[in-house]
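Note that this complex is displayed minus one protein chain, with the remaining chains in position.
As written, the chain order gives the labels A and B, with residue 1 at the start of each chain.
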Amino acid sequence: MINFFRISFLLVIFLGFQFSSNADEKIEYLKTDWSFKGMFGKFDRAALQRGYQVYQEVCSSCHSMKYLSYRNLAEEGGPEFSVEQAKAIAASFEVKDGPNADGEMFMRPGRLSDKFVMPYENEKAAQAANGGAYPPDMSVLVKARGGGVDYIYSLLQGYEDPPAGITLDDGVYYNKYMYGNKIKMSNQLSDGLVEYSDGTNASVEQMSKDVTTFLMWTAEPHLETRHKMGFKAIIYLTILTVLVYFSMKRIWSRIETKV
Amino acid sequence: MSEKKTNRRDFLFTATYAVGAVGAGAVIWPMIDQMNPDASVKALASTEVDVSTVNPGKTITVLWRGKPVFIRRRTPEEIAEAKSVKIEDLKHPEKDEDRAKNPEWLVMLGVCTHLGCVPLDQKGDYNGWFCPCHGSHYDTSGRIRKGPAPTNMEIPEYKFVDTNTIKIG
Partner (left out) sequence: MSEHEYTPKSKVGKWFNDRLPLLTLANHLTDYPTPKNLNYWWTFGGILTFCLITQIVTGLVLAMHYIAHADMAFQSVEHIMRDVNYGWLIRYIHANGASMFFLAVYIHIFRSLFYGSYKSPREVIWIIGIIIYLLMMAAAFLGYVLPWGQMSFWGATVITNLFSAIPLVGEGIVTWLWGGYSVDNPTLTRFFTLHYLIPFLILGLVVLHIWALHVPGNNNPIGIDIKKPSKDTVPFHPYIVIKDGFALLMFMIVFAFFVFYTPNILGHADNYIEANPLVTPAHIVPEWYLLPFYAILRSVPDKLLGVIAMLSAILILAALPWLDTSKIRSAVFRPLYKQFYWILVADVLILGYVGAMPAEGLYLLVARIATAYYFLHFLVVLPVLGFKERTTPVPLSITEPILGGSPNLAAVKKRDSFKDQ
């Protein structure tokens, strides 16, 4: 049994080692309570719905969300809009379809099965419209950044006047959480920018938190199922481990050797 | 004493086996279910068709769930022919009224019930469809009349959204 503790000890060292080697640079990000962290973490539905609103009204004019479909908005574990609401959201977008019988492409209202409409035809068009910088697709953005949700949350609130001695080109802004501090996206959020239908005060902090929550969901749509299933799996494995442990003791008791 | 010991051991081993088997089953299920239609496929399960351009006596074929659906605007003669058939003569007895809610429109899965080929329109001994693969004849209601197919061609779930639009699925 002592050996087993040794194994576990080694694992812990290994894990700590991995954590430390993964952190690139030690930047203190802004902290907030994320409802989806931890073994029982779940999304805050209202925050997801508000986050969608912020994404839709602020981010989506430049940032695509190409791996999401409108149907996802009504799926379990997400913002959980009602199917009618999600249909209405989908129908408020014009989707290119076709070719029709005449061989022409045509526009029609969106359906649940459609992917989120892209703000630009292609990456080049997106770059051309944004001073050469491609606004990254937001579907998995949270997972594509080392600091994850804390990074995004901080970045949205990290705009400052550049310190003395740093000059910025046109179309470049100073952000204390951005890698290299220079960012081509200007500060997008200001207090009261959107009007939340649930009456929540739309402060920059609130909007940052809501939209980051939304982005966590878009990156990890099955997070809630994963947490629930994980809990069951670990409980199950623990029970079986205990049973096997006692079975093992009993079997080995037939011979005079400790296990 | 020894008997009691045996019982307890049996119970312990049985419980271990049983719990282990439950886990094995739980692990196998995702491996099987992953082959079922995924969420994006299920989302495409319905399709809307504009039928305003279809004239009487014409059929259009649309793709639904990867299979052809025949939408035929039947002529009065065809409707009359379909309705006149005696139910007792049919291999798979179904009334025409049950197959075409609006008698002018026959919406049906264009898949032969024998082995899945697509039958040809306006062919065969009954003025309906004829399957070239193994020679099944269907009437103007898409019912099997002759040949190896066991049942009538299937009617999918559909409804008229408005007079010119049919929603299948």
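Note that in this section contacts are C-beta pairs under 8 Å (C-beta built on N, C-alpha and C of every residue); 3 or more make two chains touch, one makes a residue touch a chain.
In this text, all values refer to a predicted model and were calculated from it rather than measured experimentally.
The chain not displayed here makes contact, within the full complex, with A, B.
Within the complete assembly, A:M248 is the residue of A:M107, A:A125 or A:M248 that touches the hidden chain.
Of the candidate positions B:S40, B:T151 or B:T165, contact with the hidden chain is made by B:S40.
If you put the missing chain back, the residues of subunit B touching it would be 30-31, 33-36, 38-41.
For subunit A, the residues in touch with the chain missing from this view are 3-4, 7, 10-11, 14, 17-19, 21-22, 24, 39, 67, 72, 136-137, 139-140, 143-146, 148, 179, 219, 221-222, 226-227, 229-231, 233-234, 237-238, 240-241, 244-245, 247-248, 251-252, 255-257, 259.
Here is the rule we go by: only the chains that are shown with their structure count from here on.
Inter-chain centre distance (subunit A to subunit B, centres taken as mean C-alpha positions): 40 Å.
By the touch rule above, subunit B contacts subunit A in their complex via residues 9, 12-13, 15-16, 19-20, 22-23, 26, 39-40, 43-44, 53. By the touch criterion given at the top, residues 69, 71, 75, 101, 112-113, 236-237, 239-240, 243-244, 246-247, 250 of subunit A touch subunit B in their complex.
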